[in-house]
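Each remark here refers to the structure printed beneath this line.
Here the complex is missing a single protein chain, while all its other protein chains stay put.
Labels for the chains are A and B, by order of writing; each one numbers its residues from 1.
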Amino acid sequence: MPTVSMTVNGKQVSGEVEARTLLAQFIRENLELTGTHIGCDTSQCGACVVHVNGSSVKSCTMLAVEADGADVTTIEGLAMDGDTLHPMQEAFRDNHGLQCGFCTPGMVMSAIDLVDRNPNPTDSEIRDWLEGNICRCTGYHNIVKSIAAGAAAMRGQKAAAE
Amino acid sequence: MSATGIGASVKRKEDFRFLTGRGNYTDDINQPGQTYAYILRSSHAHAKIKKIDTADAKSAPGVLAIFTGEDMQVGSLPCGWAVNNKDGSPMNEPPHPPLAQGKVRYVGDQIAVVIAETYAQAKDAAERIVLDLEELPAVTTVDAAIAPGAPLVHDDLAPGNMCYDWEIGDEAETDAAFKGAAHVVSIDVTNNRLVPNAMEPRAAIGDYNKGTGEYTLYTTSQNPHVIRLLMGAFVLQLPEHKLRVVAPDVGGGFGSKIYHYAEEAIVTWASEKVRRPIKWTAERSESFVSDAHGRDHVTHADLALDASGKFLGLKVYTKANLGAYLSTFSTCVPTYLYATLLAGVYTTPKVYANVKSIFTNTVPVDAYRGAGRPEATYLLERLVSKAARELGMDQVEIRRKNFIPADAFPYQTPVALQYDSGDYEATLKKAMELADWNGFAARKAEAAGRGKLRGIGISTYLEACGIAPSAVVGSLGARAGLFESANVRVHPTGSVSIYTGSHSHGQGHETTFAQLVSETLGIPIENVNIDHGDTNRIAFGMGTYGSRSLAVGGEAIMKALGKVVDKASKIAAHLMEASAEDVEFKDGKFTVAGTDKEVDFGTVALTAYVPHNYPHETLEPGLEENAFYDPMNFTYPGGCHICEVEIDPDTGVTKVVNMTAVDDVGRVINPMIVEGQIHGGLAQGIGQALLENCEYDENGQLLSGSFMDYCMPRADNFPGFQATTESTLCAHNSLGVKGCGEVGAIGSPPAVINAVLDALADKGVTDISMPATSHKVWQAIQNAQMPAAAE
């Protein structure tokens, strides 16, 4: 069986996997990071979105062996120092951007990638960007609001750091 | 109003774990020694099982066991509601085995379970099971199923594929009302079949404990106690004290996770056979053929009106598709949750409905967000709008003319229900203001300048939820009570644990219920924990569906809190050397009227557990109370939804440009959460109206079997919503609460379709079916412009 090594949430990890093991399975089963969810089998719902080398990808549509040597961030990697939420996580809480919570990790990871590329997205740009993230609970209204607020908070954080 | 009490938009307590990936959903749970199940499902809609050869598959790597229906001889998955035929005879109720016996009846029906060390091994091995099936002709639509000579899904157990032929209302009196009518307006509508698609696929882990003989089932359920009862008593014959059902964090339900499913029984039963825990998790394409679907009605209705547009009578004939087997609550959805709503918000004096529920070779159909009420609302609000157009009346005026007035409550309808409160004029007025109804003509003209067809549609609706009085539903055939239980445990230091039978899978109970406690006991919300979802921790529960959590579960908590306050007041009286009648409790403090004596809730709690100075002769130590609450009536939310669309006539694409909802949900505990619930309902309602459709071919193959073909609404399908509340209080519960979980999905579909038809009216289009896809809209325009071609 192939061996894979990668950095996940800043930690070096490795494991033996079948070649067919998906990155999502490796994260959930081998690493026991169950915040990354699997909501479909056709690469559409986005519950499994993680960052690989800084870009959001669907971890259910990437082989673990393809992530060999990569730097992976999952939802668990955002609020590393215990209880301090990432501004995007905080924005989702403040704006009731989640209900059942199942799509939420993917939504948050996707939203951060958007803001990394487009620090001040319009509502319409946010809605377009979310094409690959399906939520059945919220009607997206508060997710859009959350991401706009999260983007503002991330801009603020960046400005403060500069 | 306190910052964390009733009426405050408290941020949700549950969000931290969900936002940090620390939720605990069923598939996140792993037990030591866990094995994996793969369910081999039928790829035929209807076939006789001649032989299942598992010998080769059993020798595949990692396989521990394979079971078929022959091996698993257990009870039938039960139906929870008996509906009688018109003539009083009982419905046809064919058995529903967890693993198929003799025949498979839909694509997805369970044939065998393979248990292996890994899921991949189980799935690999399943391909080596050799099936000898004799294909039979299939029926997928209600009309095909009741045609003479149609293939029979259950052979002689359901002649004519009929489950029941049921009626409500007085047919003769309704006919008489039609005799004097100046106008009769008729409509034929189809309520499209939907796939619920909660984002978390269903999963189950069965775990038999060899030492104690106890079974534990972890499952994605909205009501773990109901599963324990149904699976224990009816399917596997396991007593409650040997069976624990845990529904941990659940990723959305929308009705689809109410029912007791075959996979739950299979993994529980098989875990005893293989003596190891067994996990099953659905793949999404499997969810499409194994989660109960929703809706699927075909209806003809006639509305009689007098010359002024006043409704005189309504006759409704509905055929409901139940799928291949009776899912847990399937039978009550097209009857007691549908036809009883046909008076709507109107004073229609005579209503008659006949409902035929029919078996087909499709996935079982059951309640999906709204369950029966969206079907009733869609029919009624389409019909009322059609009547307005045919009579040349204004859409709003025809509704106003027929509204049950605000001073007419309690109001007895001709179809069994007695509404307790409402003010339909108030929600209408507010919605029209918010939607700028009067400014529509200008917006339409502006859109026309851009080549777009703009339309506006309205729906004034009502629903019955907060289900329900046990005695009433029992008299109507329910085989369960519909109360709720609560336990309030005050800890020695004054923090509080609530154990509720309501289950939260997105609704935010951990926050809303905690607000009730914070308000009632005057303690910080951080000091309250809401526990749910485990039959070992929670005394009993009927679970979450029918927008009942607050109106029933919340009331049970209030009742238990009341008992806590009573007992605490007595302890406080003792401490303050006063009479209990003189003790007042407010903002967490007990005081004695006319004195400066005061003792806080925490001191009383501590005293209850360290009872040194305590009225032992009259009170037991401790501070913990139980309550069961069984409501007096349903609750009746209602309101007004207004939708505005723009249609691109070149492509037929319909864009919702404005969606306004003003709902009367009773008292609002947490406005943020209530609005969120309404948003979600609106998205599902608009989804039904414009995007979603579950489609079978004539052979029973599911054509919309994945997100590639079933159109799940996405963010870019919607505008921002204008959703708010305008409430009257429920008259029969202490909080005055009604329910908000389903209103969005109930009121919106007809508003959307009425808007589409309004936009297309100038093109000569008078009818369109849901979902009004771009293809259908384009086709409707073509047909209207070429009448000959439409024939």
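One rule holds in what follows: a residue touches a chain if its C-beta (ideal position, glycine included) is under 8 Å from a C-beta of that chain, and two chains touch if they have at least 3 such contacts.
Here is the rule we use: contacts and distances are computed from a predicted model.
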*Record-based protein name (UniProt) of the chain missing from this complex, from "3-isopropylmalate dehydratase large subunit", "Transcriptional regulator", "Monovalent cation/H(+) antiporter subunit G" or "Xanthine dehydrogenase family protein subunit M"*: "Xanthine dehydrogenase family protein subunit M"
*Given B:Ala55, B:Ala448, B:Ala471 or B:Met708, the one touching the chain that is not displayed*: B:Met708
*Tell me which residue among B:Asp15, B:Glu93, B:Asp109 or B:Asp124 touches the hidden chain in the full complex.*
B:Asp124
*Could you list which residues of subunit A touch the chain missing from the display?*
2, 18-20, 22, 41-44, 46, 49, 55-58, 61-63, 65-66, 68, 110, 113-114, 129, 131-133
_Using the document's contact rule, name the residues of subunit B that touch the chain not shown here._
120, 124, 285, 650-651, 691, 693, 695, 703-704, 707-712, 773-775, 778-779
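One rule holds for everything that comes next: only the chains that are shown with their structure count from here on.
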*Note which residues of subunit A are touching subunit B in the complex, please.*
18, 20, 28, 33-42, 44-45, 47, 74-76, 78-79, 83, 85, 89, 92-94, 96, 98-105, 108, 123-124, 126-128, 130-131, 133-144
*Would you mind writing out the residues of subunit B in touch with subunit A in their complex?*
11-12, 14-25, 27-28, 120, 197-201, 249-252, 254, 283-285, 505-508, 672-673, 675-677, 679-684, 706-708, 712, 714-716, 718, 720-721, 723, 744
